[in-house]
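And then chain A:
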Amino acid sequence: MKKQKTVITLVFAALICSAACMAFSVTALAEEDNVAATDGDRIVRSVGGEVGTSDWRYPAPFTFYPRGPGYVRMSMLFDTLTWKDANGVVPALANGWRVSDDGKTWTFYLNKDARWHDGEQFTADDVKFTFDYMKDYEGEFTWFEAIDYVDNVEIVDDYTVIVSLNEPMASFLVDIAGNMPILPEHIWSSVSDPTKFTGDDAVIGTGPMKLVEYNSAEGFYHYEANYDYYNGKLIVDEFITMGVSNAAASLKNGDVDEATFWGSAVDAVNEFVDDDDFEIITGPSFWVLQIIFNCDADKGYPTNNVTFRRAIAYGIDREEIVEQKLHGGGVAANTGILHPDAIWYNPDCEGYAYNVAEANAILDSLGFTEKVDGIRQYPSGAERSGDLKFVLYTTGKYLREGELIQAQLEKIGIKIELTPSDWTTIDSYLRDAEFDMVISGHGGIANPQIMRIPDWPASTYQSEEYTSTFAEQEVTLDFDDRKELVNQLQEMVAEDLPVYTLYHPYIWCVYNPDVLDTWFYTRDGICIGIPIELNKLIFLARYGDANENGKINMQDVTVIERMIMELDEPTDMADANKDETINMLDVTCVELTILGRAPIRCE
Partner candidate 1 sequence: MTGVTVKDVLGSLGLGILVILVAVSIFAPQIAPYDPHDTYKPMEHPSSEHLLGTNDVGNDILSEVIYGTRVSLFIAFTVSITAIVIGTALGLIAGYSGGVLGFLIMRIVDIFLTIPRLVLIIVIAAFMPRSIWTIIVVFIIFGWVMTARIVRSEVLTLRSQYYVESARMLGGSDLYILWRHILPNVIPLVVVQFIMEASHVIIAEAGLSFLGLGDPVARSWGTTFHYAFECPNIITSDVWMWWMLPPGLCIVATVLGFTFVGYALEERLNPKLKTVVGMGV
Partner candidate 2 sequence: MMMRISDLKTHFPTPDGIVRAVDTIDLSIRDTETFGLIGETGCGKTVLGLTIMRLLHPATTVEGEIIYKGQNLLEASEAEMRTIRGREIAIILQNPTTSLNPVMKVGEQIAEAIRLHQGLNKKDAAAKAVEMLDAVRIPSPSQRANEYPHEFSGGMKQRVMIAMGLACNPSFIIADEPTKGLDVTIKAQIVELMREMTERKAMLLITHDLSVARELCDRIALMYAGELVEYAPLKGIFESPLHPYTRGFLGSLPERGLVPIPGMSPSLIDFPDGCRFHPRCEHATEVCRREHPELVEFNAGHFVRCHHARS
């Protein structure tokens, strides 16, 4: 009995002490605000783009972490003049726009219903203010680089502005108008150190969401609906992005309603294929992994020889890498860098299908004929001697691809010394052109602007033809003309191989449709090419049948449908789109336009 008493005493003491700890923390925590959700509210929890890192800093325009997931979190609160949906550019703060023939003057017609979260009216003054502010604090807005193209902004009336550019800019509608968050003048005019401005005022925008709480410790962003949103009815009451330790497990036990998976996470996605509780959509990641070659005329021997680079390209089995590393969760990349799902994609680039014989033949022809232990030797008199050996740098992240390449290239007699290093070190080698090959990846490959320096972050590739073609496409406003130039750029990269692209991973959105089923992938990525599915338009009732109340005469819709389908005369007044030849979203857009809810889309 006495013994039991001791046990009980000890356990009790332990409980008391822990209770004290608890009490301390709970009191500390209870001070924090909570939004009391009422029953029936639709709360959506999302992993928000990337597992592992859940913090993307404070979602104000100058403090968010300058990568896609960070931008997206800010974009929930701040609107831009234009935006993108699954089909391309759509109006946002600007109802419509007009561009002058020389491509240097853009007129924007602003939405008259837009209000800031604090109730102030949005006007043309805010737009002008934002352009001026961005020019003043260009260095502080690390996300954004193209403001230099803008010469000045002129206010025509309260809801019309004219933006004049220094030179024509083909991507203006996406890269500036669809990218720059419009700031409320009445708040930001007094802010002189925007990167330190993080109060509640710093997150007042016109977006569909208002920020309730950001917590860097727990890595979550808690938003609530801005029911006064000018651009559509909100179907979500609260939205939360949060960090989890394992996205698949968190989805399964209901901690989150949606999660993003990349590339080799296809194994996790497959777990949901047969699960009726979840739906999956697949999208392009607009991301590419590539080998950067040293093309420097002085330091790059022998990789500065394009024929030699082709030999390596033939000697690398990209399909095997996709299979081994991504488990099929991606595709072998376009050798012209841009993603196959991008509108700028050139399908005719040289593919360099795996061909050991071809690779060997090229290497032999270049004089690398002698072999020691299966490794080719430099020809005598060359800049280097001994084994044909290269250092292949990569971060730990792509080590496994490196191992596969190492094994493949050994088969054509090239020895690879795989050297994992940290990115800072690798970057310094790249700057100084002190490297042989580097494995590195980047995103944004829906946007031709990414091709400015094809072997970025190195810059050993020098081609005047390439540089001038790039500059030309930058100012070519006609879509087809520009596309032709972009196609040429891609072909040049595929021919010259400053980089040899390896693969594009897929990206998946796995979600619980009972909570929210409007997830979609944005045409060429959100904004300048962010691949993830966190487009703020998912919160809006835009894409249901807008005419569910039957306010529009169906005949009107049919007429327009027939016009789109280029059918001759409107004799048959049945639903012209019964075969769904037209994207239903377009139909809805039309309906909305007729209803005056989402204004005219004019390009």
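A few comments on the model shown:
Rule of thumb we're sticking to: a contact is a pair of C-beta atoms (placed from the backbone, for glycine too) under 8 Å apart; a residue touches a chain by one contact, two chains touch by 3 or more; residues count from 1.
In picking the candidates, the idea was that all candidates are chains of the complex that A comes from, given by their letters.
What you see is a predicted model, and the numbers here were worked out from it, not measured in a lab.
Every candidate listed (1 or 2) is part of this complex; the one in touch with chain A, counting any copy, is 1. Of all residues in chain A, those touching candidate 1 in their complex are 51, 246-249, 252, 261, 264-265, 267-268, 270-271, 323-325, 327, 396, 399-400, 403-404, 407, 418, 420-422, 425.
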